[in-house]
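All remarks here apply to the structure that follows.
Note that one protein chain is taken out, while the other chains of the complex remain in position.
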Amino acid sequence: MEKPPTGGFLFLLYYFAEWQQENLKNVWGKEVIKVGIVGGTGYTGIELLRLLAQHPQVELHAITSRADAGMPVSQMFPSLRGQVNIAFSLPEEARLDQCDIVFFATPNGIAMQHARGLLDAGVRIIDLAADFRIQNVQVWEKWYGMSHACPDLIPEAVYGLPEMNRENIRQARLVANPGCYPTAVQLGFLPLLEEGVIDCSSLIADAKSGVSGAGRKAEVNILFSEAADNFRAYGVPGHRHLPEIRQGLASMARQEVGLTFVPHLTPMIRGIHATLYARIHQDTDLQALYEKRYANEAFVDVLPAGSHPETRTVRGGNCCRIAVHRPQQGNTVVVLSIIDNLVKGAAGQAVQNMNIMFGLPESTALTGIPLLP
Amino acid sequence: MEKPPTGGFLFLLYYFAEWQQENLKNVWGKEVIKVGIVGGTGYTGIELLRLLAQHPQVELHAITSRADAGMPVSQMFPSLRGQVNIAFSLPEEARLDQCDIVFFATPNGIAMQHARGLLDAGVRIIDLAADFRIQNVQVWEKWYGMSHACPDLIPEAVYGLPEMNRENIRQARLVANPGCYPTAVQLGFLPLLEEGVIDCSSLIADAKSGVSGAGRKAEVNILFSEAADNFRAYGVPGHRHLPEIRQGLASMARQEVGLTFVPHLTPMIRGIHATLYARIHQDTDLQALYEKRYANEAFVDVLPAGSHPETRTVRGGNCCRIAVHRPQQGNTVVVLSIIDNLVKGAAGQAVQNMNIMFGLPESTALTGIPLLP
Amino acid sequence: MEKPPTGGFLFLLYYFAEWQQENLKNVWGKEVIKVGIVGGTGYTGIELLRLLAQHPQVELHAITSRADAGMPVSQMFPSLRGQVNIAFSLPEEARLDQCDIVFFATPNGIAMQHARGLLDAGVRIIDLAADFRIQNVQVWEKWYGMSHACPDLIPEAVYGLPEMNRENIRQARLVANPGCYPTAVQLGFLPLLEEGVIDCSSLIADAKSGVSGAGRKAEVNILFSEAADNFRAYGVPGHRHLPEIRQGLASMARQEVGLTFVPHLTPMIRGIHATLYARIHQDTDLQALYEKRYANEAFVDVLPAGSHPETRTVRGGNCCRIAVHRPQQGNTVVVLSIIDNLVKGAAGQAVQNMNIMFGLPESTALTGIPLLP
Partner (left out) sequence: MEKPPTGGFLFLLYYFAEWQQENLKNVWGKEVIKVGIVGGTGYTGIELLRLLAQHPQVELHAITSRADAGMPVSQMFPSLRGQVNIAFSLPEEARLDQCDIVFFATPNGIAMQHARGLLDAGVRIIDLAADFRIQNVQVWEKWYGMSHACPDLIPEAVYGLPEMNRENIRQARLVANPGCYPTAVQLGFLPLLEEGVIDCSSLIADAKSGVSGAGRKAEVNILFSEAADNFRAYGVPGHRHLPEIRQGLASMARQEVGLTFVPHLTPMIRGIHATLYARIHQDTDLQALYEKRYANEAFVDVLPAGSHPETRTVRGGNCCRIAVHRPQQGNTVVVLSIIDNLVKGAAGQAVQNMNIMFGLPESTALTGIPLLP
């Protein structure tokens, strides 16, 4: 066992290093980001807490919940005991205007009511709900069944899929964090559409989600006794993520796309598995195409040819794993794309966006190894 | 409370009815079917036992297992205690030649070794494995990786999908019971292909199965700790059910079909959910088409328009429930087709076939209500 | 295949038998029991439907639900499609007074409001909730937090545990169907207490229940994402089933008993596993004791010495399976007692009680084989 150095400058450096490891936050010379979370009692809220609590440059300023104001967050989520020592506060008392950034982990329709005020106070925003995901406000209002409270802000909002929009995210004041299905589906189709090797008129996305994707709401159809040992499709006539995905795919393809999107509920807690189908109209080395496109992406992992990704391999991690197949060398390409819906599909991607916005290494606080088994 | 009748003939009839209810089997005047099961220690084996034990005209003659000969079946499967009082016997001591019918609930490649002998002894056969499912023996040998032991019997074998082949099944000596995925997929596509309203060149079947579909084998990848809280595709480059499904669909369409088939493993015990995609090239009332086609089928239930069938609604039952969608009135039809893989996908369909072969009401012993929740 | 007989009387009998099989209900000479169910939208409600729909002498007169009146029950529970063709009706329009028997599958506190009226109309009652389980009304009011609406009826109520009270049930107008935990715990302790071989002062019942035991209520803590892959105790300071169990055990022991009862929630849909501990103060052959006590009970199955019952072996069945152990031949007896909480722990036991009340064979409609796997 080595001894610590004993003399002068080296001695100083050594103890500085020691001290620093014990005090990873607020490191001298490092920026501290003051963070607020609005609506922290859902699954994306606790997931944000889990990730941000271990972020070396984040100071958690406030987390709001009208219903549970005053309750320590670790009482609602005892997994945080000893690691997160903050209580829920009332929104009106949280002084969110003092934050550097505010995450909205709220139902749809909340962020749009507060965005203007916060932006005017110099606070940057990441909305994990859908308020700013759709650029066409008429489309948004039709699918979400409400009037938009601040349509003028929509053009400014940046769609927070770093693999598509990294440069825009860097400067953004207002980031619309993608939905969980849209993240898995768009990352899966991206190389094919950018390269123009498939027929865009009849894409199919058959997606399966764990039950946490439905949120932490008291509803009968997501009770254990209803959802366990059971499998079902839902929203086949039309799911709210359809226009979001279509908008993203069209942007990649630089043309309109035809998409059939069928989501399913599968009896697991976390995870999305998107199985994507398209017709190839131009011969190409699909494996090489994917590997090249994602070579520099920290959070997209292209598996070796012939692989079948399992959702548990990203459980708790921010990675999207992708395999691309061309069964029997036919003209149909099958892409398998998996994420953890609460991490890369929500809170993790939000932290990734925050890292980009504040000039930090993109992986900060996102390198935890997935929990398997 | 009514009193029983007291006089003469009515009295006699009354007590006959009483007695009969206590002695449902071997009813005077009813045929008794002597049944043998080869390979009864897997999930299709126990499921056959569960169904046949409550069949009023079946006498269970023998159930074989080389490894467990001598053990009462209710010791291996205590759910049968008090209801099934037979022990596993060695195949060579089971006198299967004395049966009226023998079910093979064995791995692939076993039934073909015994079929000739049993048929010659006048025993009818239902093979729940794949030995006689593919008419083209070269195709079979390629996908199953072995030589066929009795290719001469293949032409005689009847593919046991009653909704397609009821009349042939009636007379068959040798029935190839369909695979689980093929049952769900074929029943889902059947009306579309018979009616010729879709483009047959690029059908897609995205199927999800509970883990019992992988059988009761000591394998790491289907351990609880591997398969729970996890979702994955498998066999994307090519699954053995592909040629079986393609053969069936081609027969319905009276032309070759192009099919992409992607099976997935979902963390539930029983159930298959097949999500089917095709392009419509002829406008038609899809709901009416399905309802009409299956109006007289006891075990295919077409759900009302807009429905999403749940696999648990057929848990333990022999029903296939189907919903047909045309999202956003586009040109893609989406069919949702569910079965219990161990019942309509295996043992239940085998009993249905037996009922047809022996002229019994097709639903005999198959009317149990699915277990929900 | 045998031919049917062709002459005279035999011919007649044969076709009568044929006809009878097709018309199992309303058999001439058989009593038909008109049944009403109050509160049919929970899990005990649908389980009653599942069992009663296959009962040869039951006519389902009405099933009520204020919230869902008018909806076919098979729309809420599609597993019943094609087998149960009745709709929910408003309680006030259901004419329950015309029934022979009414089951209350309601929350606590409902049956007691309607019992007097129905009894006066000559209707017999089985309450699956707790209103009439506790003979001491003060104890009941303390644990259930409400005033009892008809304390005068309590003395008449018969506690519906057939293995204890069969003779009283036969004549009862009002049966209090036992709770799920109390059924498993009482049947497990019964032989020991009747025989007086254990110290009654410090019994321990460590019980584990599937989530369906918590009912079909929109509550966050029984969501799939909360209850899956998780295990927890609850109600350790005091659970409502404690006084019910204590009353039953005291009755068996003919003295007060000291009981520690700890219920747990386990991530499965159905099933209760009670692990019971007591100190033996009199040497005896425990295995023989249990086998003898339950020799004539159709729904209690004493497993061979050394067994460990699995809850899945009673999934969907009315059986209670019990194993008794004396580890290392010490002075502690360990009893393992399992039931399906929705069947022997609720709806199945209620049907068993009805069969007893109406003089039918006790197993009628209760012989379905459990679903394994």
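All chains are identified by letter, namely A, B and C, in their written order; residue positions are counted from 1 within each chain.
The rule is simple: a contact is a pair of C-beta atoms (placed from the backbone, for glycine too) under 8 Å apart; a residue touches a chain by one contact, two chains touch by 3 or more.
Here the structure is a predicted model, which is why all the values come from computation and not from measurement.
Enquirer: Which residue, A:115, A:203, A:253 or A:269, contacts the hidden chain when the whole complex is considered?
Expert: Hidden-chain contact among the options goes to A:269.
Enquirer: Would you indicate which residue among A:69, A:119, A:280 or A:372 is in contact with the undisplayed chain?
Expert: If we include the chain that is not displayed, A:372 is the one touching it.
Enquirer: One chain isn't shown here. Among C:74, C:251, C:266 or C:349, which residue touches it?
Expert: Counting the whole complex, the residue in contact with the absent chain is C:266.
Enquirer: Footprint of the hidden chain on chain C, which residues?
Expert: Touching the missing chain: residues 202, 204, 206, 208, 210, 225-226, 228-234, 236-238, 258, 260-262, 264, 266-271, 273, 275, 277, 279, 306, 308-312, 315, 323, 325, 327-328, 330-332, 334, 336, 338, 373.
Enquirer: Please identify, in ascending order, the residues of chain A that touch the omitted chain?
Expert: Residues 1-2, 4-5, 10, 13-14, 16-17, 20-21, 27-31, 43, 46, 50, 53-54, 56, 77-83, 212, 216, 228-229, 269-270, 301, 303, 309-310, 312-317, 319, 321, 342, 358-359, 367-373 of chain A touch the chain that is not shown.
Enquirer: Please give every residue of chain B in contact with the chain that is not shown.
Expert: Residues 43, 210-212, 214, 216-220, 222-229, 267-269 of chain B touch the chain absent from view.
The working rule: only the chains that are shown with their structure count from here on.
Enquirer: Report the chain whose mean Cα position is at the greatest distance from that of chain B.
Expert: In terms of C-alpha centroids, the chain at the greatest distance from chain B is A.
Enquirer: List the centre-to-centre spacing of chain A and chain C in whole Å, with centres computed as mean CA coordinates.
Expert: Distance between chain centres: 47 Å.
Enquirer: At what distance in angstrom does the C-alpha mean of chain C lie from that of chain B?
Expert: 33
Enquirer: How far is the middle of chain A from the middle of chain B, if each middle is the mean of its Cα atoms, in Å?
Expert: Taking the average C-alpha coordinate of chain A and of chain B, the gap between them is 42 Å.
Enquirer: I need the residues of chain B touching at least two other chains; which ones are they?
Expert: Residues 228-229, 269-270, 309-310, 312, 315, 373 of chain B touch two or more partner chains.
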